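First, the structure itself, so that you have it in front of you.
What you see is part of a larger complex, with each chain still in position.
Labels for the chains are A, B and C, by order of writing; each one numbers its residues from 1.
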Amino acid sequence: MEAAPSNRWPDALSPLLRAIDPMPTLGLIEYQDAPPEVRAIYDDIMATRKTDWVNNFWKALAHDPAALKRAWETAKQVMGPGSLDPLTKEMIYLAISISNQCEYCIASHTAGARGKGMTDEQFKEMLAVVGFANANNRLVAGLRVEVDERFNAPA
Amino acid sequence: MEAAPSNRWPDALSPLLRAIDPMPTLGLIEYQDAPPEVRAIYDDIMATRKTDWVNNFWKALAHDPAALKRAWETAKQVMGPGSLDPLTKEMIYLAISISNQCEYCIASHTAGARGKGMTDEQFKEMLAVVGFANANNRLVAGLRVEVDERFNAPA
Amino acid sequence: MEAAPSNRWPDALSPLLRAIDPMPTLGLIEYQDAPPEVRAIYDDIMATRKTDWVNNFWKALAHDPAALKRAWETAKQVMGPGSLDPLTKEMIYLAISISNQCEYCIASHTAGARGKGMTDEQFKEMLAVVGFANANNRLVAGLRVEVDERFNAPA
């Protein structure tokens, strides 16, 4: 597990850092400070992802072990291979995070998608679709377009 | 091209229909009433999609021929085959429309994705990712999680 | 003041209507049933707008007379003439409602903007900007573009 970032900067910079880089509301729970049920999930995250670190989202969520467990169990069910491959799922997740302006999620799932093989071309094509959908969603609403009858027919 | 829906119901129902099924703000431009530059785009839509009808979005947007042309040209550039296949793009578009609660877009792009081969399994897996991303986008924001330094490093 | 819509359809249709056209959560308060402080605001709305009816938003909000008063007082302060003219303000309001997918607000403020002189050309240009901004808002987020230093300088 990586060392806590608080040890990295000269002390003189700490008030500056606090101003621009606030502590998460509940703080982060590092591995060495985690209770056993949280450690078990951290271990499972690292084993599943074949990596030796846990990103901040999980360390912040760990203050609510039941929420941590729900989110991680859902991640394993929802983001793994199925009739859609994990990269496609990761790009859908990233697309939603971009649309919702979630800075953390954009950063972490851009890295996640790249880790699953997303090329720059795929990233750019996904992003173009996100922009186009967001524009058209509003054109439709503004024009008050009624749903075509055919789209309401049973499949 | 399909007949206008206004001819389909008994006259006695028309005030009811107007109450529940309003005219689009600018109305719809049917093929027979369209100026040549709009007809050319309708023809291209039908030819590209190998179909004999045009859905309401384009008929409503046709009141602004420059906007119609921009949207259709972008659709051809953005939604066609590339490093992502057209079905993946259609599902990303649908995912965004679901996230944005755009009823028309959900109806039309569910049909569009099915037309490109989306199975019920794929639909359900996409939807599960949309729900999960929307939840986690808020957990991250509420916890004020800071971006991990690794996610900011150059790729 | 217009008659309540519930009297307009044959009784046989009433279950259908209830299914598709639900009562607002708290119902609507018609003029004849309104307490004096609500009537005074209805009167002011009609006098200010030089019209003889009040639209459903105010009749629904009237269940909370303090909220009704706040909203109407704000409307008079915010939507009236100033350094921006009332039509520009109405179009900004409509643009936001379109972006937020608020069906009622789109319907009422399209009518409102037209009542203030919005032409079809102006509507279409406004809508094009709304679509473009919504697209670009996401392109920027997805690309993680940092704010140019010049944009942070004091004006």
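We take it that a residue touches a chain if its C-beta (ideal position, glycine included) is under 8 Å from a C-beta of that chain, and two chains touch if they have at least 3 such contacts.
This one's a predicted model, so the numbers in the text were calculated from it and none came from an experiment.
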Because only 3 copies sit in place here, please give the count for the whole complex. 6
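The definition used in the following text is that only the chains that are shown with their structure count from here on.
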For the homomeric pair chain A and chain C, should the interface be classed as same or different, according to whether the shared residue numbers exceed half of all numbers used? same
Separation of chain A from chain B, taking each centre as the mean of its C-alpha atoms, in whole Å: 25
Indicate the whole-number Å distance between the mean C-alpha point of chain A and the mean C-alpha point of chain C. 35
Pull out every residue in chain C that's touching 2 or more other chains. 101, 107, 110, 127, 131
Residue set of chain C touching chain B in the complex reads 5, 8-9, 13, 17, 20-21, 101, 107, 110, 120, 123-124, 127-128, 131
Which residues, counting only chain B, touch chain A once they are in their complex? 2, 5, 21-26, 53, 55-57, 60-61, 67, 71, 74-75, 77-79, 82-84, 88-89, 91-93, 95-97, 99-100, 102-105, 107-108, 110-111, 114, 119, 121-122, 125-126, 128-130, 132-137, 139-152, 155
Chain B residues touching chain C - in the complex, by the definition given at the top: 15-16, 19-20, 22, 25-26, 63-64, 67, 100-102
